[in-house]
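All remarks here apply to the structure that follows.
Note that one protein chain is taken out, while the other chains of the complex remain in position.
So, chain A:
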């Protein structure tokens, strides 16, 4: 897997494509005529438009009165109606910001847990020598492919016996135990690309492994940590199965569970509010995507993360 072994430095290339557009196939740029280039753009724009249409339609529908939603294919609302947002915000047991805060709590702790535990493990795998390192690393890679449902029933039993049902602990605590092998792998790849001389220099200056890690390696791993943070944010924000399993109390619902509750109370008049809250629920993801694109795309280019 050549891709997996490539250091992140080379994977940063796709991040700045405009500077080297001819790198991949200069021959093409020379022979590609104006018209073929135009037709390529046309196809790409059409595909992009088809892909974006559902999202744009969702956003525009959230501003339409419920009666108009299914009559109009067009994206520009005839009658702007902001009441969907007000109505959706208060349609469930709790105002919608309660669910947003609930999700935020889970997300923030999951990010802290993943960065903390995965960076520690990655440093050990990438930089230290100890008995069993290779075996542990292989084991870690093995868990990458393990379908989570195999562990589901026993983990559920453990959590319920700990009295953790209807708390966020089952959603948060595993992240503090480096259970996301993907992020360990990502950081190992990143740390391996950092020059060894840094560690040696730190050691000569009297740093032990912990100080080398904290003061030298960690600050240089900010891009990898940012990737971890953004991916954790997106996957935790979207996470449906875990909350469905562990959270019964409606006041503790995370955003995906709250949205699903809209479907239970489904009725024609609810479409507008439901779409409005759907927009609210995906807005943070789109925001993080726009802000952290570089890290996301480098991240999946290095590890193949989704």
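In the analysis below, contacts are C-beta pairs under 8 Å (C-beta built on N, C-alpha and C of every residue); 3 or more make two chains touch, one makes a residue touch a chain; residues count from 1.
As a working rule, contacts and distances are computed from a predicted model.
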item	value
Name of the absent chain as recorded in UniProt (options "Fe-S oxidoreductase", "Carbohydrate ABC transporter membrane protein 1, CUT1 family", "Dehydrogenase" or "DNA-binding protein")	"Carbohydrate ABC transporter membrane protein 1, CUT1 family"
Those residues of chain A which, in the complete complex, touch the missing chain	1-4, 6, 10-11, 13-14, 17-18, 21-29, 32, 37, 40-41, 43-44, 47-48, 51-52, 54-55, 57-58, 70, 73, 116-117, 120-121, 123-124, 128-131, 133, 136, 139-140, 143, 145-158, 174, 176-179, 184, 203-204, 206-211, 213, 234, 237-238, 240-241, 244-245, 255-256, 259-260, 262-264, 271, 274-275, 278-279, 281-282, 285-286, 289, 293, 296-297, 300-302, 304-306
